[in-house]
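The other protein chains are all here in position, but one chain of the complex has been omitted.
Up next is chain A:
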């Protein structure tokens, strides 16, 4: 596989220059767009493997870019760049079909990790690896086994469902609404979900108060952290 190509959609020349330099140094190829319109145009050409999208664009809202892109049937992975306070904007972007988000200001290593995760997901959408491992955790989705430090952990059926969903989207943030919608249909509420997550953490985490695997994205949802073993 050739080097992945990132389409950077941001109106700030300084940010574009920074990304170009930093990503280029790690042999990513970059394309740049200053406006939403030009971003959409370049995305349709199909040369980009992933889009890094700033939500505040001069000509249109970043949300609109996601909406049009997904509306046009594109499955191009999208990572959104946004400011911290805008939780609702992040949730909306994720629900519109963005794959992940990075909060400004960001560290380059984190950005690169997110880009990789999103990219991997874009490639893996059809089949999931049957066994997921991350740190001391290993989850066998087919046999429904879950081990921590080689010790099997027992989960209730509902807990397992949540865990499976997180594993299937490992490394990505899942919004509350998304998890609820997948597992409870219309009937669930966030409070219920929090209780389950706490139970899973009790069994899974070395220190449930400071989880290393299932982290909380405040105001948005949960993320299963992927750490290379």
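One rule holds in what follows: contacts are C-beta pairs under 8 Å (C-beta built on N, C-alpha and C of every residue); 3 or more make two chains touch, one makes a residue touch a chain; residues count from 1.
One rule holds for everything that comes next: contacts and distances are computed from a predicted model.
Engineer: Pick from "histidine kinase", "Aminomethyltransferase", "ABC transporter permease" or "N-methylglutamate dehydrogenase subunit C" the UniProt protein name of the chain that isn't shown here.
Structural biologist: "histidine kinase"
Engineer: Looking at A:111, A:139 or A:224, which makes contact with the chain not pictured?
Structural biologist: Here the residue in touch with the unshown chain is A:111.
Engineer: Give me the chain A residues in contact with the hidden chain, please.
Structural biologist: Residues 11-12, 14-15, 17-19, 21-22, 24-26, 56-59, 81, 83, 85, 104-109, 111 of chain A touch the chain absent from view.
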